[in-house]
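The structure under discussion is supplied below as structure tokens; questions concerning it will follow.
Every protein chain except one is present and positioned as in the full complex.
All chains are identified by letter, namely A, B and C, in their written order; residue positions are counted from 1 within each chain.
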Amino acid sequence: MRYFKSDNTATVSEEILQAIVDANSGAAVPYGTDRWSERLNTVFGEFFGTEVRVFAVSSGTAANSLALATVCPPWGTVLTHAEAHIERDECGAPEFFTGGAKLSLVTGPGAKISAADLAARLDWFEPHVHGVQPRALSITQATERGAIYTPAEIAALAKIAHARGMRVHMDGARFANALVAQKVSPADLTWKSGVDVLSFGVIKNGGMNAEAVVFFDPALVADFEFRRKRAGQLFCKGRYASVQLLAYVETGVWRRNAERANALAARIAAAAPALLSEPLATNQVFMKMGQQRIDALGQQGFAFYPWGPVGSGEGRFVCSWDTPEEDVDALCAALSTGGT
Amino acid sequence: MRYFKSDNTATVSEEILQAIVDANSGAAVPYGTDRWSERLNTVFGEFFGTEVRVFAVSSGTAANSLALATVCPPWGTVLTHAEAHIERDECGAPEFFTGGAKLSLVTGPGAKISAADLAARLDWFEPHVHGVQPRALSITQATERGAIYTPAEIAALAKIAHARGMRVHMDGARFANALVAQKVSPADLTWKSGVDVLSFGVIKNGGMNAEAVVFFDPALVADFEFRRKRAGQLFCKGRYASVQLLAYVETGVWRRNAERANALAARIAAAAPALLSEPLATNQVFMKMGQQRIDALGQQGFAFYPWGPVGSGEGRFVCSWDTPEEDVDALCAALSTGGT
Amino acid sequence: MRYFKSDNTATVSEEILQAIVDANSGAAVPYGTDRWSERLNTVFGEFFGTEVRVFAVSSGTAANSLALATVCPPWGTVLTHAEAHIERDECGAPEFFTGGAKLSLVTGPGAKISAADLAARLDWFEPHVHGVQPRALSITQATERGAIYTPAEIAALAKIAHARGMRVHMDGARFANALVAQKVSPADLTWKSGVDVLSFGVIKNGGMNAEAVVFFDPALVADFEFRRKRAGQLFCKGRYASVQLLAYVETGVWRRNAERANALAARIAAAAPALLSEPLATNQVFMKMGQQRIDALGQQGFAFYPWGPVGSGEGRFVCSWDTPEEDVDALCAALSTGGT
Partner (left out) sequence: MRYFKSDNTATVSEEILQAIVDANSGAAVPYGTDRWSERLNTVFGEFFGTEVRVFAVSSGTAANSLALATVCPPWGTVLTHAEAHIERDECGAPEFFTGGAKLSLVTGPGAKISAADLAARLDWFEPHVHGVQPRALSITQATERGAIYTPAEIAALAKIAHARGMRVHMDGARFANALVAQKVSPADLTWKSGVDVLSFGVIKNGGMNAEAVVFFDPALVADFEFRRKRAGQLFCKGRYASVQLLAYVETGVWRRNAERANALAARIAAAAPALLSEPLATNQVFMKMGQQRIDALGQQGFAFYPWGPVGSGEGRFVCSWDTPEEDVDALCAALSTGGT
């Protein structure tokens, strides 16, 4: 099988695995107070060019849910896109962690939220006790349909959100892919544009089992640590998570891996540009090719997801940091030779 | 510093680290459907000598809380010891995961629950809507004061619990230490004695960041998988957790590590038997030695926890699978030269 | 002021107030085991023509939320209309009571859900742990835009829901208004059409502070009583709630009040049929009349809600059981003289 289902089928980058092996020596104090964990704020602070507070957790779902629970009370609501991972793929985790806050959905192409649509959706909420109150905006970078938000787009959304007293959360499961796709800095794409808290994705792009929650305002951290502990997300042997995050940032593996995944996706898109159902921006390729072709590719050993509702004829190909070149060659060939 | 604070300051066993490295090749389907994860039920089934359902999670707190949430509704109550980890050291995680179930406490020496005390405590509950209903018993093996439950003791407790329609949960954070301390089988200490669901500890005894929840009755699993996903505890790259569990069981590292930790603790206990404040059973040594001596040991570079309320004069020494012999030698020497 | 804001501005019907006064004599056992409360199942069973289980609560929000929590687990989702009261006007109460279940929204005219739209929405859900699972359908009778579901429409929805293993909840805050608007029986509109649990509205139609949750399948009741107690919704002096429900059903006040409210609304609709933005069915009248006219009516002393998004120019007039004839006369006159 040639895997294009998701970047979570990939292996762990050598740099990260080596960091784990290197850390496996001598006693270390537990629960995130070890000498590796204590470097997180500094290393991420340098990466983002500002003071940050960084916390390791075991999954993107946990990162998103804990971040949202910190900024949205149970009677609050999180504005997000109808196709967002937090809405569609986390089995209600945000509702669980927040104590029942509601996700209020915005639609729009590319799984992106436009400033106009956000403003229009917010008009529905009134400042009385009968309705939930908008307290957070959550956007995905890159989106669930591979699109990216520019700093200007983020800033426009954040301006609206902040004016309503809302906080801005970014689900950055594929943050590095979105970052290298633009000529901007980590700062540009986050706090400088108004992001308050970021789920900083590591696992899909070469990590093993640690993601980071990054707060750009220390005051926002509030009770986060109690929430994390209470959720079973405080690592006992904390070093093995923290070194993953450190290696990811410090060795530059984040950039190398994201660039390679994006580049492979670009090759696929170029092989059949007429089929593209979304403009290519990162490492996800969406193509409208019809069910027959979807079936044919499956029979040829390409593993990927049909996308959208049944019968849409659309498929999604995701390239990982370690997707074999020959798998991409084969897919490009299969796509360019056309079909029905 | 010589560390005797907890077995969570230890490193990861070579066998487990090697299993991770070995698994780091080629694409693997995500979310626990990879070929390693699919072996969990079989391998653990052989270990326990019965059909089991096994699920990996990232911490002992998550294991306990998800297990309890599966067997105890929000209006239920979990009977447990007042010194239990789920009561004292998880920041209310069981309450969070269960949707607000209450922990009802039983006291008793050694952090153990006796059958008589359990029965007496249960007498307080009435089958009406005004009070929470007993739905689960949670016991710790080995206990938070290093004691062990024998199969007969477990069976006596389980009989009482089952007669009330309650399920029996075992917090086995140090299950291996309790197991090798007795001439019994994993089966004897669990399902044969009436345990319904086990938090199977791996991390403290040589693992990295995966524990297992083991159900001995497939019917009990119910909605566990939804709860796990929803809690952010379903690993995206599942193989890296599952191989830890597999290596732990299959290579026998569980036995070797637990036996060594227990043996080291036995040496410490033997160095100052008069100070023992609990009978030694596993890898935790409790000694009543007075504050002066506690302070003196600290100044000599021994890191350990004073135990109990302020001024108790008690300390706890925990040996890990990788505690250096020379650290134990030094502690034994310091203790035997003794004097307050 | 002449009130057309909502039927919750009304007084309590004499029959119901008298029943309270009559019950105010002698000691009565508390918490719903008094002799009045014990008649609830019988009296409602006769009303609905089948065996039912009836529980009094203090508000429609509590009725809806407790009913939904009983049939939908935390990882479940309730399909409902985007304009439903449970989505828009209960400040997230269903999420609170269910432990974080998600409301999944369906749109459609008249705040009604069509069978086709329900089926299409359900297509999005997959039976895996990554997404919430459809467990309940909640429809409002009459809807938030005054429309009614016929028995055939309910049956079509229920058939789809039941085929997916979902339960059907009816928010009957204005159940009597919907019932008298059709030539059908209470049975036709509920269990015979597939409704599993009903929030039976009393307060808006002449009650004081008691609503009923009616289960048409005793097996569904499950843990409802624990949930009610735990929510602070079990009345201590239960008789004063139960007699409201009994008087409402037994004296026929439900029919008389609903018929009057509907008839008054019909007069308003007839006064300016060209303005109607929804077909009139019950006691709610929706008119598109422009902002100028809305303002003018307000200045003339008519209290009513502008409806929909800002600038829609729509208004809602609700008639209560006790709306004065002269207020309706005045409104009809104001509407028929037309134009700003």
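Please note the rule applied: a residue touches a chain if its C-beta (ideal position, glycine included) is under 8 Å from a C-beta of that chain, and two chains touch if they have at least 3 such contacts.
These figures come from a predicted structure and were not determined experimentally.
A.B. asks: Using the touch definition up top, pick the residue from B:A19, B:L40, B:C91 or B:I294 that touches the left-out chain.
C.D. replies: Among B:A19, B:L40, B:C91 or B:I294, only B:C91 touches the chain that is not shown.
A.B. asks: Quick one: which of A:F4, A:F44 or A:W75 touches the chain that's been left out?
C.D. replies: A:W75
A.B. asks: In the full complex, which of C:A93, C:V168 or C:M289 touches the chain missing from this view?
C.D. replies: Once the missing chain is taken into account, the touching residue is C:A93.
A.B. asks: Write the list of chain B residues that the hidden chain touches.
C.D. replies: Here the touching residues of chain B are 74-75, 77, 88-92, 95-96, 98-103, 105, 123-124, 129-132, 309-310.
A.B. asks: What is the set of chain C residues that contact the non-displayed chain in the whole complex?
C.D. replies: 1, 3, 5-6, 8-12, 17, 20-21, 24-31, 57-63, 65-66, 90-93, 96-97, 203-204, 208-209, 226, 229-237, 240-241, 320
A.B. asks: Against the chain that's been left off, what residues of chain A make contact? List them.
C.D. replies: Against the missing chain, chain A presents residues 31, 73-75, 99, 129-130, 133, 223, 225-230, 234.
Following the convention adopted for this analysis, only the chains that are shown with their structure count from here on.
A.B. asks: If you take the mean of the Cα atoms for each chain, which one ends up farthest from chain A?
C.D. replies: C
A.B. asks: Could you state the distance in Å from the CA-based centre of chain A to that of chain B?
C.D. replies: 34
A.B. asks: As a quick test, compute the distance in whole Å between the mean CA positions of chain A and chain C.
C.D. replies: That gives a centre separation of 41 Å.
A.B. asks: With chain centres defined as C-alpha means, what is the inter-centre distance between chain B and chain C in Å?
C.D. replies: That pair's centroid distance is 50 Å.
A.B. asks: Scan chain C for residues touching two or more other chains and write them down.
C.D. replies: Residue numbers touching two or more other chains: 74-75, 99, 129-130.
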